[in-house]
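Removed: one protein chain of the complex. Kept in place: all other protein chains.
Order of writing sets the chain letters: A, B and C. Residues in each chain are counted from 1.
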Amino acid sequence: MIDWVPPGIVLIAGAFLIPFLKGRAKRAYLLLLPVITFIDLFFMADGTGWAVPFMGYNLVFGQVDRLSMAFGYVFVIMAFIGMLYALHVKEDGQHFAAFLYAGSALGVVFSGDFLSLFVFWEIMAFSGVFLIWYSRDKASRDAGMRYLLVHVFGGLSLLAGIVIRLVNTGSLEFGSLAHGGLDSYLILLGFMVNAAVPPLHAWLSDAYPEATITGAVFLSAFTTKTAVYVLLRAFSGFEILIWFGAAMAVFGVAYALLQNDIRRLLAYEIISQVGYMIAGIGMGTMLSLNGVTAHAFTHILYKGLLFMGAGAVIYTAGKRKFTELGGLYRTMPLTLGLYMVGALSISAVPFFSGFVSKSMIVSASAHEHLAPVWLLLTLASAGTFLLVALRLPYFTFFGKDSGIKAKEPPVNMLLAMGFAAFLNILIGVYPAILYNILPFPVDYVPYTGEHIVWTVQILLFTALGFFLMRDKLMSQPAISLDIDWIYRKGSRAFMWFVEKPLSAAAQLPVRIFLRIADYLMWLGKNPTRAVSLYASTAIFRLLGRFPGMPPHASEKLLENAWKNYPGEPVKKSPVGDSVILVLILMAVYAIYYYIVT
Amino acid sequence: MIEHFPVLIIAVGLLGAFFTPIIGLIRKELCSPWASLITLLQFLISIFLLYQVLAAGNISYWLGGWQPPWGIEYAIDILNAFVLVLVAGVCFSVSIYAKKSLGFEVPGKELPLYTLYILLSTGMLGIVVTGDIFNLYVFLEIGSLAAYALIAVGDRQSLMASFNYMIMGTISASFILLGIGYLYVMTGTLNMADLSERLPELYGRPVILVALALLVVGLSIKTALFPLHTWLPDAYTHAPSAVSAMLAGTFTKVGIYALIRVMFTVISPEYVIETVPVMNILSWVAAAGIVAGSVLAIAQYDIKRMLAYSSVSQIGYIILGVSMANKLAMTGGILHILSHSLMKVGLFMVAGAIIYRTGIRNIYQLKGMGKKMPFTMAAFVIGALSMIGIPPTIGFASKFYLAWGALEAENWVFVAVILLSSLLTAVYFWRIFENVYFGVHEHEEIKKDEVPLSMLLPILIFAAITLLLGLFASLPIGVIEHWVTGVLP
Amino acid sequence: MGSLKNRKVLKYLFYAGLVIAVLADFLMHREKIELPWDAVPGFNAMYGFFSTILLIIVLRAAGYVLLKREDYYD
Partner (left out) sequence: MDNITSFSPALAVLASLVGAIMILVFRKQPNIREGVSLAAGISKFLIIATMIPAVMEGRLIELRLWDVLPGLPIMFRVDAFGLLFGLIASFLWIFTTLYSIGYMRTQKEHAQTRYFFCFAIALSSTIGVAFSANLFTLFIFYEILTISTYPLVVHIETPEAMRAGRKYLLYLLTAGVFFLFSILAVYHYTGTTDFAFGGILEGKGIPENMLKLLFVTFMIGSAKAAFMPLHSWLPSAMIAPTPVSALLHAVAVVKVGVFTATRIILYVFGIDVMKETGLALAMAYVAAFTIIVASLFALTHDNLKKRLAYSTISQLSYIILGVVMLTPSGITGGMLHILNHAFMKITLFFCAGAIIVAAGKEKISEMNGIGKQMPLTMLAFTLGALGMAGTPATAGFVSKWFLLIGSVEIGQIPLLLVLLASTFLNVAYFFPVIINAFFKRPDKELSYREAPLFMLIPLILTGIFSIILGILPDEPLAMVRIAVANLMGGK
């Protein structure tokens, strides 16, 4: 069946055309490609397609079911929004990397086996990092490198798990792994790196703020959500994840609170939001899994919107820190408005998208009577509102006036934000649109009275807390330590170790060897003289002088002898010596023969 | 006629030497072709003898028709014939090379030179061909005297070198003579075959032991076995290059031939291997010689002197192979006689060629020589690689067998010495390669300036044979193994 | 939006909202009680408020340990 093509392939292959197009055609193409992919999605039939033989295995590029379709839709939509937002960027490389990145994320979603999943997984890591590097400053280069290495680590863990699984079971099929065993733990570890589950999260908050303005929008959408997708498939009902997720939700919020960089704050918020999803996966009920899917869907839309808003600020103001920003609402009201749609969505304000999805997970925890989880998730929810909807806009758009003359961003950016905002509100108002594509049938009703009231309570009282304590939320120009401290400091210590002790140790045998070789070369220049030099030195040391010579004259003689080495190589061997040698040998032979017989 | 070939090879030489002055008086330039002609004849005869031995078995020729114990017997087996071909071949080839080389290095002395040259050649052939131990001594003296004189005509220091050689040579000759004398006193015969029959009854008598010691030491001096090699470097360095080439390729080898002949056919292998540890001691001395010779060669910067020390080392190989006295090692040793001759003659001829063109002897001054004399230096490279033991050269084949023999003897020290010393060899030859081929490109264009064809041709032929025999080493090995199996248990 | 009067109005509206939200909870019909506090009216308000205060206080404290100068890693 060739009537459809794996959407990931469409994007990836399509990306290769970019360098050949110019100007308007290129821009049109950039927007058209996600649209084509979207159309392609509609032609995809449930079931397994696109099995490709590779190295004796069957790679399944098209495993289609409701779950993968749900992620597929939002990924393609986000690719479109992101590309629209990035339309003004001149560098082909950025677009190329973005499409590769989005395409590989789609590839992961539709992979039916671990090998093809891994293939796309790695493409995602290696293309994503370029979106960071294109910032072209030192911070982004270093952060990108760290991002890459962490992802390579995660990918390797995944690969190890896959290989062990293959050897043990003989199968590469991508299915549930929630049964334990070394292979599944390794795979879980790999997935958790991408999902930024603490303590494997630091790459995210480290790298996303350094990404390009447009790149961060893409990054915020795909990596963690593909991880959520694969966890959903392979580890749903894996209980430990509930606790990881709940802790993660709070952790993200807590760390976000310490941040001075607006995008770093949002990055930690991603961790927090993904925490909900991880917890939902761990619960493994139909409601929670639906909730995870829905939340991933909306999260991509509103987090994209938030990053676009923050990006717009950075793009026009040139600053990215609370301590440097403030009072921008006058010149950037549109941006503020669109940003606030995202902020309200993430805060799960009723009639915004976050409300319809997040509440599913929180409710699921209630259904399962997981009180501590509910408390943690709700705490995180309050914190999220505090941070994203209150603190960030307050210090960026209001607060003290920084005096920055910023204006609204380019129209493509605004359009992208507008589209995202529209979708957020649409989903918030008509949740059925979203609920219809969830993997399981949905009988969940978000808009009940109690639900709305409770949510409003939390939000309002959080706001109260904020206004009471907002001075305490003033940022300092500082960075927060995180797990990355271990490898940032550790790598330096490690490199020191490699460069100094290890290299020295490795050089040692070579050096000894070379010294011996040098000595032999020296000796070889005139062995007989060398031997006599050693002998006379020994005599001098023993006697303090040469026989029949005063000490200082002996010393001088010896010194000169050493200095003149090698001198002329031996020219003559005195005949007398040879004759004596002959006689000695003769005697030795004769006596020896006699003794032996 | 054919049955007289064993004596003819000597007679041709003696007559040739006799007539050389006469021809020289007619025309000086004719001396060289004459010498070439005589050596060519000897070469052809030796080839024929080899063929005959291989085809029809050993040859025994009674000089003047006298029956052996009383008369002199020329006894030729495979070993003789093999060494004969080698010696005669080298003498012939070098004689062609010598025309220009000697003419350049010692102009105007053709007349005595070629007379001595033929005498030396004949003396050596005589040593090889004879079956009578006293006769062997006589030819040894003929050859030695000729060699002393030939060396003496070299550069300014050659007289001294020749004098040293003469003293050492004379001591050696006296020892050999004394040894032969003791044997004669004990057995009453000088014929080798006869001796080997009568000696076993006398084994264990101290006199035999003394005779053995005298012969070993005497022949060690002749073969320049370390540490009795002291005459050799000076002699080879200061002799005219053609003479160095010839001596390096033949005279020490003939000494080794004599050693093999005396130890393994006159005295029986069992005796020198098991009863008295002659071979055991010799092998350790030889092993020391391999290393010492190489180290000393590394110390040299005069190319001929370096080659001379290299000879000391290589002789160590041969004697080590012979004295390990198992079939493989012996084969290797005898094969190395051949390979060392080929390589060393070639190398000395190249040294002579360089001196002929540039007068340079210091190896560090050879810069650009690779462009100036490409063919000569290419031959040098082949010879040197063969010395190092890089396949596919004949040097590799003999080292292979030597090391194999050491392995067979399960003597790990010898295995290590044989194999690792090739690295030392590499050290002293690589210095030359580096200087000859590298490090000159920034200087002005160097013109090609080859030696005359009469010099180049022998050089190239030796290089070619080194390579070809390396590729087809089975041929000589087959011949040698045939002999070795007959001798060794 | 910037004027003081507006701010004051907003503030009062906000306070009113707080009160209404809590009061509404008392009137709310609960379909089922899943967690112990589901029956407690205004629990969410309390929880939201105190968790905010708690978060802020704890993190101010943590900031002393975790916050470093921006050139810390250079």
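Please note the rule applied: contacts are C-beta pairs under 8 Å (C-beta built on N, C-alpha and C of every residue); 3 or more make two chains touch, one makes a residue touch a chain.
Please read all numbers here as calculations on a predicted model, not as lab measurements.
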Can you pull out the displayed chains that the omitted chain is in contact with? A, B
Residue in contact with the excluded chain [from A:13, A:36, A:51 or A:163]: A:163
Using the definition of touch stated at the top, determine which of A:24, A:136 or A:563 touches the missing chain. A:136
Note that chain B touches the absent chain at residues 385, 388-392, 397, 400-401, 403-404, 407-408, 415, 419-420, 422-423, 426, 430, 434, 437-441, 470-474, 477-478, 481
Absent-chain interface as seen on chain A, which is shown: 54-56, 93, 118-120, 122-123, 126, 133-134, 136, 140-141, 144-145, 148-149, 152-153, 156-157, 159-160, 163-164, 166-167, 495, 498-499, 502-503, 506, 509-510, 517
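Note that in this section only the chains that are shown with their structure count from here on.
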With centres defined as the mean C-alpha position, give me the chain A-chain B separation in Å. 75
Can you work out the whole-Å distance between the CA centroids of chain B and chain C? 107
Residues of chain A whose C-beta touches two or more other chains: none
Junction residues of chain C, two or more chains touched: none
Under the definition above, what is the set of chain B residues touching chain A in their complex? 160, 163-164, 167-168, 171, 175, 204, 206, 209-210, 212-214, 216-217, 220-221, 227-228, 230-231, 233-234, 275-278, 281, 295-296, 298-302, 305, 427
Contacting residues of chain C [partner chain A, same complex]: 14, 17-18, 21-22, 24-25, 28-31, 34-36, 38, 42, 44-53, 55-60, 62-63, 65-70, 72-73
Would you mind writing out the residues of chain A in touch with chain C in their complex? 253-254, 257-258, 366-367, 369, 371, 374-375, 378-379, 382-383, 386, 448-450, 453-469, 472-473, 476-482, 488
